[in-house]
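Just one protein chain is left out here, and the rest sit where they should.
On to chain A.
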Amino acid sequence: MTATLNKPATQGQSLQVRPRKPVLAATGGPSVRPAAAAHLSDADVERLGQELDAVRDRIIASRGAKDAAYIRRVIAVQRTLELAGRATLLFSKRKSAFFAGTAMLSVAKILENMEIGHNVLHGQWDWMRDPDIHSTTWEWDFVTPAAAWKHTHNDLHHTWTNVLGKDKDVGYSTLRMSDEQPWQPHNILNPAINMVLAPFFEWGIAIYDLELEAWKEGEKSTDDLKKSLKALGKKAARQAAKDYVATPGAAAVFGSGKQALIGTFTANAIRNVWAHSVIFCGHFPDGVDVFTEEEIEGETRGDWYIRQMLGSANISGSKLLHLMTGNLSHQIEHHCFPDLPSNRYYEVAVEVREICERYGLPYTTGPMPRQVGQAWAKVFRLALPPKRTATARINQAPTVRAPRPARASFRLPQAARVV
């Protein structure tokens, strides 16, 4: 009907788009800043907030066809690998086919969960307005339903990053992952629980997303819990049917049923261990801070950024590593800007790191084996009750810039800091 109907409204105007977040003040400051940022004045923090806002704005303004082509390419590669993996498993009574099929399916599942699912569900690609790649329509190859995960992850974890009592991702309600969490006798099982959690990570997350704790405390109604359980049951049944019935069933035609079942189970376990490792690298290595609710009282936009930076850790490595971690190797950047397209974190990281250096803020990063090792060391260490000296240090931590343990991350000399 219309060759001439333009969009007059938005042309020449820029709409101020922002993700929904609790509205934070631009100026002012909390009563206490985290120790690592205690040297910054309110004005410093405000300027830091503006600088990071500018980084975000620049990426948003430059999103375009190249980014769209990137995510479509990743999706095409992932689906091809998934098809090829399952097809190869049909003949998995041959050892080579078993290994090749399992490997392809494992990589496909990792790509699907990390670089595609996690990031699409964050709305990183919503700007394309493609209903096939959109946070409101996407469902992923993971037991927990996308809707449940979006709530606990996008709403709770990303808003309350590392705030004790608010961000239940700190230990997922079962592990003791921070000195500040009071020790309880069952914490002695920390390593055992984590060892089981790793290969069954998707089930751990699925149970976690039911928010049983919130239900016990009366924050989530029994009706809502029933709905969550029903949604999970449906999703889990379909997932299990695909990997443990349909694929082995089809392979049984070629006499490879049992091997195919082992293959799909292994692929899920490999994906689970990998996702578990990457996610534990995000917030649990040495040098990552946790916060109290008191500390975030009066938090400004700049302070919010600082909390994201102090509460997250990156993984250094190759482009392939970044891809396989879903660019969560840029956890700091992801937490500052959860909805920027993942392929752009690489360039954002350069700027964020420079800003951290300039403001004298720690920027925690390290190679994957070291970060994983530190997270596991913490799992073991925190299984035991705190020693007295540790308690004393924690008690004075929020206000006094106490000497901190040597970090894996780099710290700039005091002189370079903007004080």
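Definition applied: contacts are C-beta pairs under 8 Å (C-beta built on N, C-alpha and C of every residue); 3 or more make two chains touch, one makes a residue touch a chain; residues count from 1.
What we mean here is this: contacts and distances are computed from a predicted model.
Looking at the choices "Oxidoreductase", "Toluene 4-monooxygenase protein D", "CidA/LrgA family protein" or "Ribose ABC transporter (Permease)", the name in the UniProt record of the chain not drawn here is "Oxidoreductase". The chain that is not drawn here is touched, among residues A:Asp130, A:Glu293 or A:Glu354, by A:Asp130. Only one of A:Ala241, A:Val350 or A:Leu384 touches the chain withheld from this view, namely A:Ala241.
On the side of chain A, the interface with the absent chain consists of residues 1-7, 9-11, 13, 15-20, 63-69, 76, 79-80, 82-83, 86, 123, 126-132, 134-137, 139-141, 154-155, 235, 238-239, 241-242, 245-247, 250, using the contact rule stated above.
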